[in-house]
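Selected chains only, in their assembly positions.
The first chain written gets the first letter, and so on, giving A, B, C and D; residue counts start at 1 in each chain.
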């Protein structure tokens, strides 16, 4: 059953169009993550669903009902804000109970709901504290608890973890995943610009950029089969390396040239019209391996080595403002700066993008 | 910051000294007033307050009983004598010199015997005992004046405060003032807070214009409003009443209140308000349950200013409340103690202090909010 | 006892009525357009269009009655004669600009506008900066703030004991003259010294307003990121350089706000001048000049004209403020 | 609660009190608004108590320090009290011209003329042009002050061997004598906060009366005689003879800055800071505590020039009762003021002088008051304080400023010109 449905939704502030032609259906029980660079309109879209921004075009339906003009409280949604937005002068319990009190629920009902949420989130010991007496992670849990108590049709999260430090972020991310698991029927929409969060939490990811949806799909699909250069580079860290090439031969497989003269066969179909056109050859840093054989993709000098123990990241052709070409190898490698290395990759891991940025696989 | 290495202690001392200097400069005038308020009325206008802190030599005049008074003059043998002690009417000290004319108040040493041109022999002892002898019966309805110099220890009195604090009707005036100031502080804050919230967080046409208007109105001199307003009051039948003065203080304090409170309320995190909206709270509920508690620092700091202003106000109170016994406020009552020509500095000093007491109390009670509240209101 | 009841009764009545209005009107609105009914969405939307005006209602009405109307009334009066019933055109303005008293007031007012806000802000800044560095800073602050709590009547008594003058051969009871005499000078009638007496009056207002400036600036100084100061320490700046080149520029906005507030106050203040000199010895200022014409001259046309001049002087500040207000929408 | 029990003290005219009892106003009330505060307020209330007791009326008196502002606001706004007590007639005249006062009627005018010493002049002083321009009696004078007084300490005079001067020539000679003896003759202070300068106007007015004819004085007050007229300038300079000679005054550089309330204290200093102080009859309340009038301090009439033949002019002042909100009770209050008892009760307290010829002068509380009262009753020329009669902008404005400027060193002609210019500007 469709839970949230956006049809041709648009948003402009005065003459500035921030979002256009957003079409999206979120099924009940899904956890959909909006990702995209800063300023692409993620929060705006979420806030439109919440009713905190007016919708300037298109239709928003929740559970089939048109919601464009319904005030936030009547939409059956709950929202968790980046800044937690806890009421600083109320205890944790009151924070969670506020919505129900406003709705004039009975005392018993409120207590039951709050206690249940507190139990789920292990907040019981803190119920009588004020938010300022809580750690960041606990505050975030209270914010989530406040959402749970409302028992909404749709949960909305706007970068709920971005104010936490790295360790806490990981821990809370896991908590959210578990929470979702424990409420399989609840629909969640989650905004982040951290793609690790997106990858780990989402049942589907919506990649937004410049007010448009670039691609929608399950995380791994986006990782393995990005629709365009933008998605390819946005998903995965470090970003996918892009090499400028020319198409030499087309067909079920495509032969492309590297600018340095070599050429390579990519097992991706191409059309005759592509021949001679410039293309981008995409390869993920983590798909690269070091090889001695002649069947290599590139030969480059190492500019910098980052040994993380678990992985070793090699930088080639680096310049300020441009990380250049990157390879990420698992484990520890004793590679020194300046070494010349041959890098290879399994051909099936390569990506090809046309001049319009669209992946050949998606045509 | 405190821990920076290699700081010169001299600098710290310089800071301490400068602050001490500033504090002295700023408190000295008030301190002078404080000392003066404990001084005797007559001394107040002849010597500086700082002299009252140390023993001072002072020229004093006493008038001995007039010869014509009954029993003032005794016949001792053949001489008529008027005797007594100069300190009979209070005071004490050692007399070093005395005089019988104001032109030379210290002409003679204690114990010396002076013969006047009328032939009277006058002497004043160190202890203050005086003796006037005359061979003939003395006459006159004015007693002889004796001048002497005496070293007076610091002399303070609570009389001024007694006059002020125990004056008739002061309790009532205090209540009147409270009746004026408390609603006149609370009402504008309430109205301004609602308006501030509306101007900060609600969307409606004309909002910018209203904000602009409020800023513009901060500067209207209130004297311009007195007559039209009182006329309005008379016309609609409010007349001179508490309601009238509350509304007047509200009106005059409102622009600044709205300006400050709007800025503060605007600075509250947007998400909190949105969160409450999502929770289903109406604007009224958001205001009462979220914004009001969170704006406490700003409310408190504005309260201080509005309170100081209404407390110290006399003009608005007398115009809109009147100065009947029934309606007189503290400032009016204290002013009344001064009399029609206002020359009683001693009362003025004491009453100035009495009238500072409450605002200072309020200030100290609320000052910790002052810093936070005002800043958020005025500065981004 | 009865009096107490009456007092509390009225207080409760006043505050209560106000609370009741806000609560009641909202309740009525909720009853008229119930937010939890079938067409809740529409109701809430409609209610949201009305509600701002419920919130703003009292403020708008009171502001209009107490301030807007008088302004228009003054404009009307400024074109009318003494009693406000004879139309005289621009006569009042013509008179005003020819009047020596007005010229004196304007000159003095400009002097006040230059000196008082800057001096108050300056001393407030110094006080704020210094008191923040010491353990007893809070006590010092309270003491410097104290004059704010003193009424103008009280202040004028206080300063009488500073400026008082006595004959050269008698003991001075004014502190300033006592000091002058102590150092062998001639006692001066400070408030009668032409031109300089203006400054002696200004000192009183500066004395009062420094506390205000200090409180606000001290909050602003605390808002300065400590790191920028530390960075300057590392850069080798001495405390004075840090203050002048790092701190002051960062709180410039606050300084401007303080400055403006005091400037507005200066334009409105007449109590000090009235109580100390009533404009004698060339100390007239606009507000007192207006007061004079209103209550001594009984000329409402002229006093309204002067009031409008005062308001005109504030216009630049007003525009600046409105622009600031618009910036944050 | 009545201060003097009705019927007991023979000094009082109890018949008038009994007469009053015939009027029954119980349950009615009247509001009265005036400048008296503090002790003065007690005095007036003590007096009004007889009116209340006799008629059953409730008189609500309130006093204000800012009477002038408030009566203006109240009358303009229509919330005026029934009766207002104006400290000077100038303001009452302004309000009468705006139609805010009610005429007292022919009968009252006739009463004043008949019963007050120099009755016609009191009538004239209380007669203003109303809104319609018609001159009618609006102001009823009750409680007068005598201004032409010099205060001194008898002992000091005695010690120095000075005699009380009888003429202006003698006064000037005495002044010079004191200087020659190494003393300072005068204490002069014009300071009065917001009203600084007014004591100077009294000096000038007294001098006007002593150098010019009463007619010139009247012309001057109505500005028919210009302020910069040589006659006026001469009077100002007469004042200057005393005030602007640094040897003659105790605070030569600070006359205007010395508060008039502090100024007389110099008389009582030892050694005396000065020997004489010219001030109105109210000044003893600012003498040091315990000063016994007639013993520790005394006054003499500020004498006239023997050579000028202008008689013994007396400068005075008085408070004016006017009806600002007409009602029968307000009229009854004015009528009460006509009864001898209304005067005598206050006379027996303090600080009250009356030109009422029908009262028993024995009722004065002390000899000093009685003496002052006699000056008032026996004046050959009585003139009212001119500055109080001038328009507010002059009498309580330019004239004050002029005096401050004059003692500050401005030549008398310039001062006269300045004031005249100001006067021209309000015509």
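Simple rule for what comes next: a contact is a pair of C-beta atoms (placed from the backbone, for glycine too) under 8 Å apart; a residue touches a chain by one contact, two chains touch by 3 or more.
Every value quoted in this text rests on a predicted model; they were computed, and no experiment measured them.
Trainee: What copy formula describes every protein chain in this structure file?
Mentor: A x2, B x1, C x1, D x1
Operating definition for what follows: only the chains that are shown with their structure count from here on.
Trainee: By number of C-beta pairs in contact, which chain pair leads?
Mentor: Counting C-beta pairs in contact per chain pair, the top pair is B-C.
Trainee: Could you grab the centroid distance between chain B and chain C? Build each centroid from C-alpha atoms only and quote it in angstrom.
Mentor: A distance of 20 Å separates the two centres.
Trainee: So the centre of each chain is just the mean of its C-alpha atoms; given that, what is the distance between chain A and chain B in Å?
Mentor: Computed from C-alpha means, the inter-chain centre distance equals 67 Å.
Trainee: Find the geometric centre of each of chain A and chain D from their Cα atoms only, then give the gap between the two centres in Å, rounded to an integer.
Mentor: 92
Trainee: I need the residues of chain A touching at least two other chains; which ones are they?
Mentor: 71, 74, 103
Trainee: What are the residues of chain B that contact at least two other chains?
Mentor: 45-46, 227, 229, 314, 335
Trainee: Applying that definition of touch, give me each pair of chains that meets it.
Mentor: A-B, A-C, B-C, B-D, C-D
Trainee: Please output the residues of chain D touching chain C within their complex, sorted ascending.
Mentor: Going through chain D, the ones touching chain C are 68-69, 72, 91, 94-95, 98, 184, 193-197, 250-254, 256-259, 266, 269, 273, 391-393, 396-397, 400-401, 404, 408, 421-422, 425-426.
Trainee: Looking at the complex, which residues from chain C come into contact with chain D?
Mentor: 83, 95, 99-101, 156, 160, 163, 165-167, 170, 186-192, 194, 274-281, 292-299
Trainee: Spell out the residues on chain D that touch chain B in their complex, using ranges where they run on.
Mentor: Contacts found on chain D: 35-41, 60, 62-66, 69-70, 73-74, 76-79, 153-156, 159-160, 183, 193, 259, 261-262, 265, 268-272, 282, 285-286, 288-289, 295-296.
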